[in-house]
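Mind having a look at this structure? Questions to follow.
Complex shown without one protein chain; remaining protein chains in place.
When the chains are written out, they are named A and B in that same order, and each has its own residue count from 1.
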Amino acid sequence: MSETAHSAGTGGDTSRRDMLLYASVALGTVGTALAVWPFLDSMNPAKDVLALASIEVDLSPIQEGQAITAVWRGKPVFIRHRTPADIEQSRAVEVSSLRDPQADEDRVIKDQWLVMIGICTHLGCVPKGQKPGDPKGDYNGWFCVCHGSHYDTAGRIRKGPAPLNLPVPPYDFLDETSIRIG
Amino acid sequence: MSGLKGIIGAAAVAVGLVAGAPAALAAGGGHGPELKHQSWTFDGLFGRYSEKQLRRGWEVYEGICKSCHTLDYMHYRNLEQIGYTEDEVKEIAARFEVQDGPDEWGDMFMRPATPLDGFAEPYENDAIAMLANGGVVPPNLSVITRARDHGADYVYNLLLGYEDEVPEWATEADPTFSLAPGKSFNTFFPGYAISMPQQLFEGILEYSDGTEATPEQMAKDVSAFLQWAAEPELEERKGLGRMVLLFLIVLTGVLFAYKRELWKDAH
């Protein structure tokens, strides 16, 4: 080694040296970047948290006209078994007249089952209207007592400060009477 | 360069010391037959689990172990990792009952387990577990291969290490040795007197895949299953590890070559 070192002298084989320098820097940079990933990813939801990211809900005990509140990803999910009157009332509305225009059909998979996230789109309160004695607002749906937003029987905003309808979470029917949310 | 040579030499000595350190696989008290090392699919640089074997191991756990031993920190959903489908896992989970509640009347109630539930506990608490097992709580099995020297080999040998009568070598080593009532003699258990009676017998179980369920086969499968329960990350770990080591060899090689080029002029 030392013999070549002496004969080569300064600037002897600069192209080889440069190539090795670039390779070292490139590999080092790539390696460091890849090593960062496990640390960042560890802060993403863990497997046990992800396992709870979708829940199954059995709808069979919910009588017509009743509602239940399920918890999904830490948020209340309103599930109402709507009566034919509820559905009719919702569909009688002219869609284009709504603040957040959306047809009733676009908010449900099965007409009688309304599933949505029960968080007022105004400032995040949980609206009333799930329990039999609750105020249901002017449109027989839900009423947010914080700032007076009224939602109809399809969960659409009709009156008050909230800008949007109550959002519908992703869900599908596993069979006639059970759904998976998320 | 003398420094580098010295370091390589020292490293070689250290590796030799480290590699020679684990003493020969000693048995329970060091007198009886030696622990037999098995060849496991998960050994070595390229080790992987055999899903078929793990599912057979699960059948042994479900058929035999689960009535006394817990699998803490594990959930039924984990069984999807060993090749059961989502529906199969639901079905398996539903065979177990877990406590839930309180319901609207304030009472706790039992319901079929779901894939999200942790494995059902065989006993309500340690006191009941001790009462049912001669004063000893059967250990949690989900970390057992990490918690015992020789891991899966120990479990395998232990399950097959029963003797109907105290063997001669044990009384020769310790003439005062006698088995307390309720205990069994196990060659590989520390002190030889184990509270768990022999579990694996010919014909106690039928595998769903048609494999013949000999005691050796069951011991092997359930040991592999428990290894998986203790180290579910093993395949991911070794796969990533192979790439990392390869990368580091290349990186170190390139750095060393660059260092030599750079230092040519400095000498």
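Just so it is clear, a contact is a pair of C-beta atoms (placed from the backbone, for glycine too) under 8 Å apart; a residue touches a chain by one contact, two chains touch by 3 or more.
Definition applied: contacts and distances are computed from a predicted model.
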Record-based protein name (UniProt) of the chain missing from this complex, from "Cytochrome b", "SufD family Fe-S cluster assembly protein", "Carboxysome peptide A" or "TRAP transporter small permease protein": "Cytochrome b"
Among B:127, B:173 or B:262, residue touching the chain not depicted: B:262
Given B:33, B:101, B:134 or B:190, the one touching the chain that is not displayed: B:190
For chain B, the residues touching the chain missing from this view: 1-4, 6-7, 10, 45, 72-74, 139, 142-143, 146-149, 151, 190, 232-233, 237-238, 240-242, 244-245, 248-249, 251-252, 255-256, 258-259, 262-263, 266-267
Sites on chain A contacted by the missing partner chain, in the whole complex: 2, 6, 24, 28, 38-39, 41-44, 46-49
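One rule holds in what follows: only the chains that are shown with their structure count from here on.
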Centroid spacing, where centroids are CA-atom means, of chain A and chain B in whole angstrom: 39
Of all residues in chain B, those that touch chain A in their complex: 75, 77, 114-116, 247-248, 250-251, 254-255, 257-258, 260-265, 267
Residue numbers on chain A that touch chain B, as the complex places them: 1-2, 4-6, 8-10, 12-13, 16-17, 20-21, 23-24, 27-28, 31, 48, 51-52, 56
